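Structure in structure tokens, see below.
Subset of chains shown; positions unchanged.
Labels run A and B following the written order; every chain starts at residue 1.
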Amino acid sequence: MIRVAILGATGYTALELIKILLRHPEVKITALTTRQDGSPHVSSIHQSLTGRLDIRCEDLSPAQVTERADFVFCALPHVASMDVIPALLDGGCRVCDLSADYRLHDAAVYEKWYGHKHTDVDRLATTIYGLPELWSEKIPGQKLIANPGCYTSTSILALAPLLKGGWIEPTGIIIDAKSGVSGAGRTPKLNTLFSECNEGVSAYSVGYAHRHVPEIEQVLSDSSGRPVEIIFTPHLIPMDRGIIATCYGRLTKPATEAELLAAMREFYAGKPFIRVVNHLPSTKDSAHTNFCDITVRVARGQAIVIACLDNLIKGASGVAVQNFNLMCGFPETTALLP
Amino acid sequence: MIRVAILGATGYTALELIKILLRHPEVKITALTTRQDGSPHVSSIHQSLTGRLDIRCEDLSPAQVTERADFVFCALPHVASMDVIPALLDGGCRVCDLSADYRLHDAAVYEKWYGHKHTDVDRLATTIYGLPELWSEKIPGQKLIANPGCYTSTSILALAPLLKGGWIEPTGIIIDAKSGVSGAGRTPKLNTLFSECNEGVSAYSVGYAHRHVPEIEQVLSDSSGRPVEIIFTPHLIPMDRGIIATCYGRLTKPATEAELLAAMREFYAGKPFIRVVNHLPSTKDSAHTNFCDITVRVARGQAIVIACLDNLIKGASGVAVQNFNLMCGFPETTALLP
């Protein structure tokens, strides 16, 4: 039985993580943290957990966490994560970091996009990016994994096969992505109020402006071996959860849908959470699951790849448990299927 | 042309008020207030007003308001309203107060429910409650009108006819009300985040606990001439706007639906915004209008009265303009129909 701590237990990501881990036969949740006063019971923060988990959320130091836990899911904001992760690792914990702090290899890129100097540069350069469908063989031995962002996973899973196979040009790629509101977090803000979001769609961070852009480009470049350039436009959709990425890439040569689907199926052979489908998927099909549904169409020299996943599960907490399973030697699908 | 000021211009109520007043041929909006720094343009606070109204929201004193305006809609929170209204009246403005500060006659009741000592007790006792369907004849001469609450209007319009006519018992009345989220205002709070409200319904302030209870009881008692006692249960519904009140009252004698509908139609004869309907109304039928739809059914000795209205219009800003029209001698429906 692995003793697990979750840092930053009040958000939606942590809630999903808890629900998944409650189904995991090899896990005992032994610590939850928050900076809120008074060590509130987890069920007072997440009413849906009433009667399911009897533990308080406490303001714990890294040292206290390492005493109680073997494995830490770090769901803290960026910067806060790199402030504690070195101590957690030094204390003997393995860590899956759900923040952006260890995703980019290059400290200068990190500083440019996140506005903070990186304080753990050596580790940054070597931490494995935890997208098991690309690098499942690199994850098992790791002490620290950088868990992917939700837009990032959707975009990369959509495009990696065709880029790797040389089917589409690596530049001029357009990713038009649409996300449910839970992706914006649980901190009260005007733009995520019900009455602001409901009955409305809008784009945000348009242009070369969203922090997931360098992450997507780095991973797709690493994966395909060529420098990839994208235009990424995120939209906020009046739904709770789900992301759909509609991606446009210029074909390098004439190709049929059947050929592209076959290439995708080959790329993802043996990957239990990728469903390459013939139909046009809805985000609803993969909601509340760890699946990612992908398909492709061809028109006028472009491949149009569409990928859907649940932003809180396959886009955050589900893939985190996938990484946990691989790091700890459990079957990859434990607690995630069926 | 009447020069109009709106105090507290950043909320949803003010936005609806502005949209209605832009259609009013006798109104010029000359002042909007906010405590936000920097005198933001109204279109930076309400993007939907871009190109429709060229004015800034300023932090104005009552004296500055009285210089610029003849009529003031006060959309400030309670307590803040009574802090400025005496000065506005002394300065010669007429005022429609959308807060709760002048709705209750009794300062002790106000203090009990709002937790503040009332500072304008004499005026409190004499201010007319601005529900034109009950007291349209009292409104024309007034300098100050207390505009009703949204749950209150829905409940009162549903029950007043049957109580006045003696068809139902004045005690043991149950009002089970359901409101869209815009009724909770535009200040960011956890419980009105999209991801908290969406795909969920919950009751709140259950028991003798919601501030609209004394308001409903006072007006129904005044209107019917008998002390009325209710149990009121509000619910939050995952929609932007609309309120439905499902009201249960014990019949004092056997009665048919046809008799009750006829009594309601007689009570509301000549009232342009009340539609006594045979069908079961949806809140959607009256959304974005100043109508209130009402019907009744009879079962097992109970009258079940159902009323629907748009909480921001008939429940707030529309009825405020109705009051404005009556106070200023314009036709009651100006800017509200068609």
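Heads up, the rule we're going with is that a contact is a pair of C-beta atoms (placed from the backbone, for glycine too) under 8 Å apart; a residue touches a chain by one contact, two chains touch by 3 or more.
Remember, predicted model here, so these are calculated numbers, not experimental data.
The full homomeric assembly consists of 4 copies of the same chain, 2 of which are present in the displayed coordinates.
We take it that only the chains that are shown with their structure count from here on.
Separation between the centroids of chain A and chain B, computed from CA atoms only, is 45 Å.
The touching residues of chain B, counted against chain A in their complex, run 12, 180-182, 186, 188-190, 192-199, 238-241.
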